[in-house]
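Note that one protein chain is taken out, while the other chains of the complex remain in position.
Let's look at chain A:
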Amino acid sequence: TADELERNERLGGVGCRRRRAEDARFIQGKGNYVDDIQLPGMVYGDFVRSPHAHARIKAIHKDKALAMPGVHAVLTAEDLAPLGLHWMPTLAGDKQMVLADGKVCFQNQEVAMVIADDRYIAADAIEMVEVEYEELPALVDPHRAMDDDAVVIRDDLEGQTEGAHSKRIHHNHVFTWDVGDAEATDRVFSEAAVTVKQDMLYPRVHPCPLETCGCVASFDKVKGELTVHLTSQAPHVVRTVFSTLSGIPESKVHINAPDIGGGFGNKVGVYPGYVVATVASIVLGRPVKWIEDRIENLSTTAFARDYHMTGELAATEDGRILGLRAYVLADHGAFDACADPSKWPAGFFNICTGSYDIKTAYARVDGVYTNKTPGGVAYRCSFRVTEACYFIERMIDVLAVKLGMDKAEIRMKNFIQPEQFPYQSALGWEYDSGDYPTALQQVMDACDYQGLRREQREKRERGEIMGIGLCTFTEIVGAGPTRNCDILGVGMFDSAEIRVHPTGSVIARMGTKTQGQGHETTYGQIIASEIGLPSENIIIEEGNTDTAPYGLGTYGSRSTPVAGAATARAARKIRDKAQKIAAHLMEVSEDDLEWTGEGFRVKGVPDQVTDMPKIAWAAYNNVPEGMEPGLEAVDYYDPPNMTYPFGAYLCVVDIDRYTGETAIRRFYALDDCGTRINPMIIEGQVHGGLCEAFAVAMGQELPYDGAGNIQGASLMDYFLPTMVETPYWELDHTVTPSPHHPIGAKGVGESSHVGGIPCFSNAINDALEQFGSGHVNMPHNAYRVWQTLHALKLDQ
């Protein structure tokens, strides 16, 4: 209502474009990031890393390094082994070497850590550590990983035929995971009038946050307590893991995630740097700082994607999709450290039926080891939804081409309809809500889709190459229900704790951790709307595990769905108590009161009102008999389902046929994430995600050569767009609330990356396939596009 809107504007509540509470410190250089931390007696740790992708370690000579002034220690696996810390568990249920244990399995792997007075001396000392290697053949092609004669990467798993997720059928096999009705799907395909099949690669890329990973570990020998400041998206999980690994009780492990310079999924897991710096601090009894450089970040921390996918669709001749079959070969690198809920080794790839009513489907994923860096889930992927979305959105286009059907028309024809929600998908997810036809139509109207197609036909006759990309995606975010979602056994709830002070200001903390998404601003907006106190006086904190309630962290766009829900529910508990206090103050029955948005009034007597500041004060000095003083509440929220935001994106590209260079003429993105807490923040999230999508589709990759050398892992080659390359973004939205969420809000942070990449790639493919190119893989940089043009003799 208009009243509500006006009140929300005044309070800085839900729906308003509230300016950010975080900005004041960041625009003045007063943020507090890990490398800003200096502690008395602090020393610096850095790694000796492997030049080889696969080699045995014959000897490590520390003497020259140790003899250097300012060097305190050189730690190797031998030093960690007595503590059982030369290996560590991963979120995927595998284990990973902390320091090379007898061999190295990927290039730049951690071999030894040097501890020195400062980072300059540490760098010198690293050069003085001599490591003798005996090279082994490197395995880089996942398609060869399960050959009979493939080299054994994981000696430590020899004889283990049972992995964390399934039987292992080969020494380089990690898991097989499948879902859906295989037989019924095969039947649909054998009977269908039309079938298409397409191989496609989602290349290995990297989230590359501008701030790399790092930590300051400080063990207090007197108190027996460990404090670690670190770049973590999930600090409570890190505390539990560190306590388990070190044997230090969780109450004596103080994990603090301060301001984080972007995470993008790179900072979910535990890296060897955190572990070795912590061990070094325990050994030396002084703080140890570890800050990696960019090349180390790109080449040794969590990569994203590397899914080799084969897709099949079965359809009627008029374009009704009857069945879907997906097979994926997943390259996980040398250790399976893929961040996932523990029962989901391929994440939520089974959302790959997308926005379409496909009754019969089957998907299978095989993970393999290769001599590469671990990772997989990162970079706004929502647990492999990027891959699932790319898969279905490319396949839809492939089918449209085969049928000679328009790409918007085939989508309209197969959309799940608004009245079908909640919709049970063939691969097991229950979509909460959606209105896909309206969204796509709105985009087509805004961009004059028919006019663009006309222009494309005319251009083609003139020999100009233009492509129109569409993507109509469904996301799945907000992991998740504890019945099937857990991280290392901890259910994937999240939490909020809200405390109202006597004078009506508020401190609130959540179990998530912002890395720039604006939580300190937007959680305050939820509280402001729920309890009628202005958000400017609501302080939001996250990241300190001593003070914040236990939560599972921020990734998978789960903050709004889970901690956002907990925040609203905790605030409602406060409001319920406030109502009792108000009834006591006004000497009426609780049932006679109604909520005004800022307090309570007696029904039918508008001038009998009391507001929240008065109630807060009374909570500390005048509560009904038998009621606890104070005004605060906690909520741990176990979501009943995920949220399923969606979007319709359109991209227009023009390709120079002689150089292969692509100009993005237009990118139009409509997102629907239900109730919008802060439109300004959502728009910023979408801009950022689209920029990533542009980068991934058009230039980013982390290739390995045949010897296992990682290539392009620095900003010399790794494509991060500047302002010059980055397109101008046009945004739009519709609002289809999540029926199960306390405020109807869905997650959104990753949508634009998930949906953006297929939209760009579809535009390139749309431009080229009219010449018979078939599917072309990403990245679509000028050289690659030119290669396609050249093969088709279009560049002459």
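As a working rule, a contact is a pair of C-beta atoms (placed from the backbone, for glycine too) under 8 Å apart; a residue touches a chain by one contact, two chains touch by 3 or more; residues count from 1.
Here is the rule we use: contacts and distances are computed from a predicted model.
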Exercise for review: Choose one: "1,2-phenylacetyl-CoA epoxidase subunit A", "Light-independent protochlorophyllide reductase subunit B", "Carbon monoxide dehydrogenase, small subunit" or "Quinol:cytochrome c oxidoreductase membrane protein". The correct choice is the protein name in UniProt for the chain not shown.
Suggested key: "Carbon monoxide dehydrogenase, small subunit"
Practice item. For the chain that's not shown, point to the residue among A:Pro203, A:Gly516 or A:Gly708 touching it. Key: A:Gly516
Exercise for review: Sort through A:Asp178, A:Glu430, A:Glu455 or A:Glu683 and give me the one touching the missing partner chain.
Suggested key: A:Glu683
Practice item. Write down which of A:Pro142, A:Gly163, A:Gly261 or A:Pro287 is the residue touching the left-out chain. Key: A:Gly261
Check your understanding: In the whole complex, what residues of chain A lie against the chain that is missing from view?
Key -> 19-20, 22-31, 33, 35-36, 38, 118-120, 208-212, 259-262, 264, 293-295, 515-518, 680-681, 683-692, 714-716, 720, 722-724, 726, 728-729
